[in-house]
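The complex appears here minus one protein chain, its other protein chains still in place.
Chains here go by letter, A, B and C, matching the order in which they are written, and residues are numbered from 1 within each.
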Amino acid sequence: MTEKLRIAVLGASGYTGADLVRLLACHPYAEMVLLTANAHAGKPMGQVYPHLRSLKLPRLIKWEEADWSGVDAVFCGLPHGTTQEIVAQLPEGLKVIDLSADFRLTDLPTYAQWYGHEHRAPHLQPEAVYGLSELNREAVQRARLVACPGCYPTATLLALAPALSAGLIEPDDIIIDAKSGVTGAGRSVKENLMFCEVAEGLRPYGVGSHRHMPEIEQELGRAAGRTLAVNFTPHLVPMNRGELVTCYVRLAGGADADRLRTVLTERYEAEPFVEVLPAGELAATHMVRGSNRCVISVVKDRLPGRAIVISAIDNLVKGSSGQAIQNMNLMFGLPETLGLEQLPLFP
Amino acid sequence: MTEKLRIAVLGASGYTGADLVRLLACHPYAEMVLLTANAHAGKPMGQVYPHLRSLKLPRLIKWEEADWSGVDAVFCGLPHGTTQEIVAQLPEGLKVIDLSADFRLTDLPTYAQWYGHEHRAPHLQPEAVYGLSELNREAVQRARLVACPGCYPTATLLALAPALSAGLIEPDDIIIDAKSGVTGAGRSVKENLMFCEVAEGLRPYGVGSHRHMPEIEQELGRAAGRTLAVNFTPHLVPMNRGELVTCYVRLAGGADADRLRTVLTERYEAEPFVEVLPAGELAATHMVRGSNRCVISVVKDRLPGRAIVISAIDNLVKGSSGQAIQNMNLMFGLPETLGLEQLPLFP
Amino acid sequence: MTEKLRIAVLGASGYTGADLVRLLACHPYAEMVLLTANAHAGKPMGQVYPHLRSLKLPRLIKWEEADWSGVDAVFCGLPHGTTQEIVAQLPEGLKVIDLSADFRLTDLPTYAQWYGHEHRAPHLQPEAVYGLSELNREAVQRARLVACPGCYPTATLLALAPALSAGLIEPDDIIIDAKSGVTGAGRSVKENLMFCEVAEGLRPYGVGSHRHMPEIEQELGRAAGRTLAVNFTPHLVPMNRGELVTCYVRLAGGADADRLRTVLTERYEAEPFVEVLPAGELAATHMVRGSNRCVISVVKDRLPGRAIVISAIDNLVKGSSGQAIQNMNLMFGLPETLGLEQLPLFP
Partner (left out) sequence: MTEKLRIAVLGASGYTGADLVRLLACHPYAEMVLLTANAHAGKPMGQVYPHLRSLKLPRLIKWEEADWSGVDAVFCGLPHGTTQEIVAQLPEGLKVIDLSADFRLTDLPTYAQWYGHEHRAPHLQPEAVYGLSELNREAVQRARLVACPGCYPTATLLALAPALSAGLIEPDDIIIDAKSGVTGAGRSVKENLMFCEVAEGLRPYGVGSHRHMPEIEQELGRAAGRTLAVNFTPHLVPMNRGELVTCYVRLAGGADADRLRTVLTERYEAEPFVEVLPAGELAATHMVRGSNRCVISVVKDRLPGRAIVISAIDNLVKGSSGQAIQNMNLMFGLPETLGLEQLPLFP
């Protein structure tokens, strides 16, 4: 392949948009030809994100002003709700990698229940492929419209889905205690995300009501072969990036923690971005910061018949922009790791 | 009461020692007459902790050099193991408030199993009173030797013990996902506690092996009226102070989450330092930083028959030094809140 | 004195308002009878600041609804500009401790230049006393209207004013490199104060244009006995509280750094809240967090004839709410340290 893909990024002024630009700028076969950010239209990207000012990039425009001719792929980093309306208006055949929640839920009533309105592009939902690259690779390769998973679902599904598929854990007793850095909330300006409200403290939020829950249940249910419900409790941690889910599960099928670890290790052995740690080593977000990697630990629980599965990602990379690029690579037949080779930044 | 209590603080150079000094210095009926710190013997306290340099305090000495005549109460902030040997040598009748783990476990084989050696002052164990002030007030009032609880047990027991006593939760399905600031590890100089190893990240630690576990099980078992085992999984959060436990419990006795909240609210209504939040408000460590308070939330779980109980404390205050002073107040018949009226520091 | 002062706090929902409430609640002779916060009128304070929810406090009202009868003192934590209009409408004779910048600048054209509008209560300016307690104690004691200094001026003036008065440093070569925690910017919701925009980074701001500059120049000029101009360059540090100014000065009058330290030490010897550190010890914000203290270091510069004076305060306490209470104590003939005995919180 010698020509570069011509890429559009819609909603480039959010943190996921900025991380897309950061990563795409180093992708050998990607050229960003179109960046939209309606509130910042007219500005150069480097004014909205000074850390990107060294890049030569097209000026930010409104999405209504976009010229789609010659665009090969669209990354869509727009808010929930808006996304479906805009994606519905894109030229037919244009490949779309959506980072919003709009096309993640296959059941439209579930979407309406959790997002408060009827879906506005229901005809597109059936063709949308859930873009958890490792679990859905072949479908992604054939897809035109990929719905990238949320950050919490990514960390959780990589940890639990293969175990459920293999019948090694009980579907009806899954507790997911999740912790996220503050970028998970995006760049929207809210009092509770101000430095002084977050630093030097820890708080749970959205307990029992976080919108990533139905998505987790849908995909875990798919793995288990039947519907299920989980406990999912997120917490806000005073750090920029990083997400860690601590999953408390009941073992099934005669498995113990070691067996569970072995199965996961084999499942991900060939995966470039997922690593199951040996017994005794614990996943931490420091191991993945800034990278597209996921690390997973399986720990024996003191409670008989139970195990703890811990999974860590960078919420902006594997949990969002990095996985989106991984999906782009799959959709265009490129090596899956292209542009995603950056190692974690530590410290 | 007109005369001040004459106080000794053993192990004044640890973080709990320093916070004891910070709080005792503002206690109207306490006078610190003796401070020990063997590694820093000879120095003024203000050299070891410059934030305390404005205080007039006795110079740090080795504990072997202490003159106990005229001392009314001893706070013991020494390492595990050492404590029992030193407490055994203190003058008879001297009231001791111990912040170590040495006298917390009533079962001596359990102590030996978790701490790696036989107890060296087993004759003292029977008289030690477990000093969770709110749950054990009368025994503390009569005690000579109080074993103050660990920080995690304090947060956990305040959240769960009354519910177990009342038969509202199942004893055999308790999962405690705990998160702590870094002061919980003390001032010992270790690579994994360096700024750069902790900041901008989150990690679990001591999964299945944390020494606060047997203490939690002992006291929860006491509340339940029988032995039990729990899952207890701590995580290290990049903040100085604060501890939050998220407890996943199965309801019993026909209770729902609202009933559980009501029972806890009534239980703590008269308590000056514990507050159960109304439905819809979530406990956070920001609410308690620097103070002796504990805030508790009870949340309905989406999983039927389950609830989430969340409890937040400052690990150095209610989780250690503050509760120790609360116990001193009880032991000497002083108003329980003396010296502990400081409000949380936020931001 | 047996009766409590009846206190009003206007603008209680800002960080300075909240810290006023935190400190006043522990003041033995203060009773908060009136709290205003126009945007939050009708709410309990504990809803706006959950860390204060244990307090029994009057509900927040609009300032227009206030009943001033029986109020002894008003703390005014309102925005610049609004303050002067409201203070002008308060009952005559009511003692006012203003935390805004509205009455700090004695020269009205200077005010207009820096704040962009003519002063709206110029008749009040002459009676306003600049409330840097240590430097202006007698005037504060007699004052009805006290203009509390800004945080940067407080740290800077305590470090430099006595040296200028004594002719030990040159007035025309003063460089003040200032660093502040994020609470210095208040609770206003702005993108550049979001956690992710601040954490893990450092940035200068308002270089050459910060509004604390004319205030510093006015008061340093007063100490020097003539007008002067300074370089003042603030930086935003990823921490909640704390302010440190590093002042680069040229020595005068034959002084060296040791002489300068000696003079400052003697000047503050009897002061309860200001401490000049011995040679070799360096001021740090960790020494003052949460307290009304200021620590000052004087260091010999390698450049001949120069010295470095470093001063650290908690910007919300000595830099704002604490000093305001210190001034209240002075205005009402109370012991100056009442309600301000809290020691720094470290870590």
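Criterion: a contact is a pair of C-beta atoms (placed from the backbone, for glycine too) under 8 Å apart; a residue touches a chain by one contact, two chains touch by 3 or more.
Bear in mind that the values here come from a model prediction, so they are computed numbers and not experimental data.
The residue from C:Pro238, C:Gly319 or C:Gly339 that touches the chain not shown here is C:Pro238. The hidden chain makes contact, of the residues C:Ala252, C:Leu282 or C:Leu338, with C:Leu282. Interface note for the absent chain: among A:Tyr49, A:Phe103 or A:Tyr152, the touching residue is A:Tyr49. Considering the complete assembly, chain A touches the hidden chain via residues 15, 18, 22, 25-26, 49-55, 182-183, 199-200, 240-241, 275, 281, 284, 286-291, 293, 295, 341-347.
Seen from chain B, the chain kept out of the figure touches residues 15, 182-183, 187, 189-191, 193-200, 238-240. Against the chain not displayed here, chain C makes contact via residues 175, 177, 179, 181, 196-197, 199-205, 207-208, 213, 229-231, 233, 235, 237-242, 244, 246, 248, 282-286, 289, 297, 299-303, 306, 308, 310, 312, 347.
Assume only the chains that are shown with their structure count from here on.
Per-chain CA centroids place chain A at a distance of 39 Å from chain B. Distance between chain B and chain C, defined via averaged C-alpha coordinates, is recorded as 36 Å. Note: centroid distance chain A to chain C, computed from Cα atoms, is 46 Å. In chain A, the residues that touch at least two other chains are 196-197, 199-200, 238-240.
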